[in-house]
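Below is one structure, written out as structure tokens; comments come after it.
Here the complex is missing one protein chain, while the rest keep their positions.
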Amino acid sequence: MHERQSSGGGDIEARLARIRGTAPVREHTARTIAALTTNPGCDRRAVLDAAGIDKQKLAGYVGFAFPSGQSPFAITRGNAFEAQVKADGCAGLLRLLGERLGLPVPEVSYADLAPAGGDASLEGRHARTHRLVAEAAAAGPDGAVLLDHPLLRLAVGGRTAYLEPDLIAVKLRGRFHIVEIKSFAVIDGQADGRKVAAAATQAAVYVLALRGLLAELGYGPETVADEAVLICPENFANRPTAALVDVRKQVRVLARQLSRLVRVGDLVAALPPDLTFDLGDGAGIPGRPVVEVKGALHATRARYAPECLDACELAYFCRDEARGQTAALGRSVRDELGGVPDVADVLALAEGSRAPDGDQAESAELLRLAARLRAEALAAAR
Amino acid sequence: MSTLTSLARAQAVRAGRAQPIATVRHLHIHDRPLVLIPLTLAGEANAPLAAMAGDHPDTPRLLVVAQPRNRDQRFAFAAALAGIVVSYVDSFTLEVEAVAGDRPRDIRVRFADAPQIVVPNPGGVGFARLFGRSTRFRRTYGDFPVDPAVPMLGRWLTFLAERAEYPGSCLLLAATEALALHWATGQSLVEDQNLAALLGWIEPPAGLTGVQAAALAEDAGICPPAGPTTDPVFDNTVLASLIRDGDVPGLEKALTTQLEPTWGLVWRAIDRLRALPAGSRVAGRWDADKEAFTAHVQHLRDGGPPQPRRDSATAAAQRLNRLERAQASYAAQRAFDDLLVLAEYRLAGEAFAGTVTAADPERVEGTGRSRKLRPHITVTTADPVRLAPGTALSAPTRPGQKATLLAVTGDEVLLELSGGMGRAATPAPGTVPELGERICYSSLTDGYQPVADFPRREDTPWTHGGPPAGYEPVAVDDAAAEEWS
Partner (left out) sequence: MSGPAVSGAGVSGAGVSVARVTDVLPAVLADLRSGRHRGVVVDSPPGAGKSTLVVRAAAELAAGGDPLIVVAQTNEQIDDLAVRLADAVLDATIGRLAAQDYQAPPRIRDRPAVRVGRKLADLPGCGIVIGTAAKWATIGDRVWPWAIVDEVYQMRSDMLLRIANLFERALFVGDPGQLDPFSTVDIDRWTGLSWDPMQSAVAVLLSHHPAMPVHRLPVSWRLPATAAPVVAAAFYPFARFEAGTVAGQRRLECTARSSGGAQDAAVELAAASGWALYELPARHAVRTDGQAASACAELALRVLERGTLTYSERDPGGVPVTADRIAIGAAHRDQVAAIRSYLGPAGSGITVDTANRLQGREYDVTVVLHPLSGRRDASAFHLESGRLCVLASRHRHACLVVARAGIPELLDAHPSTEPVHLNVPVKFPDGWEAHQATMSHLERHRVRAT
């Protein structure tokens, strides 16, 4: 077990603030929390996220901008579909819940918690969410409640994250269900497995947050269903369809990764004391020498894998840093090359131009055999 | 992936260019393939935006949907694409060839050649599958009638996409997968999905390394994505306003800039593959493709129904059986055709190559009528042999002869041979490997695999939901009535 080296949480917060520098904190969102599960072995990402650093900006600053941006067509389509499902107090949604999922809803009270008028502060909106969830829960098995844009909170590594309210929580027959509206299509019952997985992980964030809120009110975790409701367009039309997605696994993985965030203290303690990702020149204008910022990045340990290219804003920087390493060629490649981390060493061992050190004897034997078989086959084919 | 291909990747890193992982071509490359590059509108369910297609590199045809959300324009696109794809496919139904059947004097007739469509990447295969799904049930009468070519296109695209799942089939190829079967780059499989980057490693432009070529290829501003999804920046800065304004000439020009580079890349990929010598079993697999093509044409001519939306229980089980048999056969054939592929099995200890160092060619078992020739040979090998005693082996060079592994002692493997030695009391000359002969054995077989029995559709058992309703015209009507935007 790790011993906490620094004296307490306050120190860590101060340390993270120094690492972030003068830039404003990037707060966690459901998406960044979900991302905790995509490469949880990466210390670099753990430190940057804990410090609330804008990775997109940082990557661009050091010359490895992440190709970003969503197509305007995708955004338009997403918004149109959501509006359609939510039209008339979510009438279409309620009909689907009844028809497709057997959750008949006779009369539902509908509340929209979007920041329109009144107290639009995060705290205020969360307080309203809190009150309405409490009322709904207190009603027991009676009464159906549909909360649109509820603002939930989740403690992430000692900080409170407010979760972007792009979902609906619906309470039916005494249980809350998380409803997510996504604009990818379900065609003949099948949808893109990666998109469903992303939706399931995000839903799991909300399940955890809602369970947290209900736990404060004295309700058990079973008050929130393990199955999230996914609403998507069906086939090639805009007609919505509903599917239940079991998110138990995602909830457990997330809970595990959230519980591991305390290790950020250890990671930070091991970094150079003056490390910072401040891009400013001291006068608040980005002007810090790029080489310095790169140096700061190199001081944190990344665990780059090609899959990062789809998932992390810093991936192109990390890929460049990882050139010449076997792991950069694929998660399984290093394993297949006997665990030898450097490409140059792999080739030297395979060709026998370098003697293996103690731990590498077996790897070297494997590589030499592979090199022999490869050379033999290529020579015979000539 | 394996240690051998991973080693090739490591070598590619150092060399700055891709390294071969095959010594022969394992795919049939057509004399006149049809290249098809589809683009779709972001956010929509496979809504076509444009396509570039043609069977000659100098004559690409561009199809554009000015308003991809408009149903009529989508149908018009489908009809135009049918004009290219279906007429290309039909051009192979003019000439037949006769082949010997299973029994002597059985002569069957099949088409002498078959179509081959090449798309840039697996996304292109996915487009064919989904576009086939959205067009094959369309009706040519009633509400929203379509051009008769539209459902025909759907049925052909569906056929090709299904065939693409079939191991070893070459009727529909994705260029990235075809290249990756033959070369290992100094980047990962994830990055190899980008056709331009992959070709950048295989044929780096003069003065550039693979890394540099791939870096250029990844810049969507220099090298637009090979589809079907477009570059979001292009969508934002160019496409959005052109679609809003309905500017057809502007769209055609803009989309040409997005499609033309990929058009060139796919033809380069085809040329590059064509330059490799074909494996000796490639033609046999192409014959199987011709058979499948002939059967589908026959099905259409007989007025058969379009492919159902999903396989029934019996159809799914039968298809899985066919796919698994094809997979086993394809794996064995590739290993027999290509020493570099066979080396994968040698490294895994499932095959070994060596020299015959002892032989008892006239050894017999039993007497009288049960007297059988069972020669023993010893093969000395430097390969790690991890085959269990009793395993049946064969040598690619002696397909008619079975070798049973008796024992592995150090680097010596003792084998007992049966079959393929003639009918005489002693083996026919040359039928038993001789002392000093270099030979390779493996447990791979490409022999006859009996077709499994499955219940008929109407006999689907209770365990699997019982017999489904007949080929549901109702479902077809539903599909025909499906909204399309």
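First chain written, first letter: the chains are A and B, and each begins at residue 1.
In the analysis below, contacts are C-beta pairs under 8 Å (C-beta built on N, C-alpha and C of every residue); 3 or more make two chains touch, one makes a residue touch a chain.
None of the values given here were measured: they were computed from a predicted structure.
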Where the missing chain makes contact, among the chains that are shown: A, B
Tell me which residue among A:173, A:248, A:298 or A:323 touches the hidden chain in the full complex. A:248
By the document's definition of touch, the residue of B:313, B:356 or B:395 touching the omitted chain is B:313
Pick from B:15, B:278 or B:348: which residue touches the chain that isn't shown? B:348
Given A:38, A:56 or A:109, the residue that touches the chain left out of view is A:38
Where the unshown chain meets chain B, residue by residue: 165, 167, 310-314, 316-317, 319-321, 323-324, 327-328, 348-349, 386, 452-455, 459-465
Going by the touch rule given at the top, which residues of chain A touch the chain that is not shown? 37-41, 186, 189-194, 196-197, 200-201, 230, 243, 245-246, 248-250, 252-253, 256, 260, 303, 305, 307, 327, 331-332, 334-335, 338-339, 341, 359, 362-363, 366
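Going forward, only the chains that are shown with their structure count from here on.
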Any idea how many Å lie between the Cα centroids of chain A and chain B? 35
Residue ranges of chain A touching chain B (in the complex, touch as defined): 67, 69-78, 183-185, 187-189, 233, 235-239, 306-307, 309-310, 323-324, 326, 328-330, 332-333, 336-338, 343-344, 346-347, 350, 366-367, 369-374, 376-378, 380-381
For chain B, which residues count as touching chain A in their complex? 1-11, 13-14, 20, 23-24, 41-47, 130, 133-134, 186-191, 211, 220, 230, 232-233, 235-236, 239-240, 309-310, 338-340, 342-343, 346-347, 382-384, 482-485
